[in-house]
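Before I ask anything, here is the structure I am working with.
Every protein chain except one is present and positioned as in the full complex.
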Amino acid sequence: MKDEVSPGYPHALAKQEAVTLAHGSGGKFSAELIERFMLPRFANEHLNRLEDQATLALSTNRIAFSTDSYVVSPLFFPGGDIGDLAVNGTVNDVAMAGARPLYLSLALIIEEGLPFSDLERILDSIKRAAEQAGVAIVTGDTKVVERGSCDKIFINTSGIGILADNVRLGAERIEVGDKIIISGTLADHGMTILTSRNKLSFENSLTSDTAPLADLVQAMLQAAPNLHALRDPTRGGVAMTMNEFAQKSGLGFALNEEALPINGMVLAACEILGIDPLYVANEGKLIAVVRQDEADELLAAMRSHPQGEKAAIIGEVTNKNPGLVTLTTLLGATRVVDVPVAEQLPRIC
Amino acid sequence: MCLAVPGKIIEIFDEASLKMGRIDYDGTINKACLEYVPEAEIGQYALVHAGFAISVLNEEEAQKSLAAWQELQEKMGAR
Partner (left out) sequence: MKYLSEFRDPSLAKALLAEIHSTVTQPWTLMEVCGGQTHAIVRSGIDQLLPPSLRLVHGPGCPVCVTPIAFIDKAINLAAHPEIILTTFGDMMRVPGSAGNLLEAKGRGADVRMVYSVLEAVTLAQEYPERQIVFFGVGFETTAPGNAMAILQARRLGLENFTILACHVLVPPALRALLDNPENRVDGYLAAGNVCTIMGLDEYQQIVDEYQVPIVATGLEPVDILAGILEAVRQLEKGEYQLENEYKRSVTATGNLHARKVIDQVFRRCNRTWRGIGLLPQSGLAIRDQFTAFDAEQKFQLQAAEETDNGCLAGQVLQGLLNPTECPYFGSRCKPEHPLGATMVSGEGACAAYYKYQGLIMKDEE
């Protein structure tokens, strides 16, 4: 679904500075694309072999493997772009198992006419994000589709990470009394995207929080041996993640409205658009469920890490209201935080 | 109905003959039309609904209301 034709396309195509169908057809132009754009950025022993697959030797047979596709619009927003999301999103999914992410695959589906300048900007972000996250891009694929068949560029990344023997995280480990901790402020990413889409009224004062969390996770595992579960609240926000845990564990998740950390300007953007921050995507945050006697130490460890400076305990696991997520409001009443049905739309009423 | 949010007017300007303002909501900045609050001044707080300021908030009245309710709070405490 496109709202408008990208102004760069016809111009870039005419000057031969854009991706064309030929670049995806597997022949000379495809090879040129790889040599000109990919290899200079992602050179490593695996990719340089230019085989159809990467052969990897891992130090353990417990691996975490995740895949995700990225279709965000707009491609570029304050704080990052689709390239950052594509790396950090999959790195984080792998890290949520308590694994150390090592390798990513990178598959691009490009709409013909995407200017080289946009492509290079995205690839630069991927390179930077991969370096920051400590992962290597070891295999990839590029396809080009006709105008209108995809929205400028879609990216898929799959990631592999290795798990230490003693790390076993998951909803099945959650117990009554566990504390729920979030690593930082809510709703930064989703509200940045929403306000970026409307440049007519909104100035871009917000910034996406996209960031790799693997390093934070390793620090957390050191500090809290009884860390039970991790998840990153992306689409559907904290509400979705809490409901997933509640349903899987069959326990009640009681949140405290007063404890939810949120930046003043993000909350203001939510107020203006009538959006509930609990349902907004986060791209650089995680939720940890930890045994209660280790909560304070875990919190301290998180707060001394750059990705966890604003970490806060936001609730606890109970046997009341099993399978449901509840919120104690500022006034002291308790209400249910329901599973999100669909993406929240801005409202004026 | 009518989600309206208070924000501080930080700039007033003309856009296509309409009086407009840049409104600061705790750090998020948005444009709003000030045609319905022609007396509005920079530094005042406007109540904005769907991109239009519908009133300039009266600080004195706000303080009076809060004071009346705070009195209630003290009365409760004294019981």
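Letters are used for the chains, namely A and B, taken in the order the chains are written, and counting of residues starts over at 1 for each.
Keep this in mind: a residue touches a chain if its C-beta (ideal position, glycine included) is under 8 Å from a C-beta of that chain, and two chains touch if they have at least 3 such contacts.
Because the structure is predicted, anything quoted here is derived from the model rather than measured.
Novice: Residue by residue, what part of subunit A touches the chain that was omitted?
Specialist: Residues touching the hidden chain, for subunit A, are 1, 3, 198, 200-202, 271-274, 319-322, 324, 326, 329-336, 338, 341-342, 345-349.
Novice: Provide the residue numbers of subunit B that touch the chain removed from this figure.
Specialist: Touch set of subunit B with respect to the missing chain: 1-6, 16-18, 26, 31-33, 35-38, 45, 47, 49-52, 54-55, 57-59, 61-66, 69-70, 72-73, 76.
Keep this in mind: only the chains that are shown with their structure count from here on.
Novice: Quick one: which bits of subunit B touch subunit A in the complex? Just the residue numbers, please.
Specialist: For this pair, the touching residues of subunit B are 1-3, 5, 7, 22, 25-31, 48-51.
Novice: For the complex, which residues does subunit A have touching subunit B?
Specialist: Result: residues 195, 200-203, 205-206, 263-269, 271-272, 274, 347-349 of subunit A touch subunit B.
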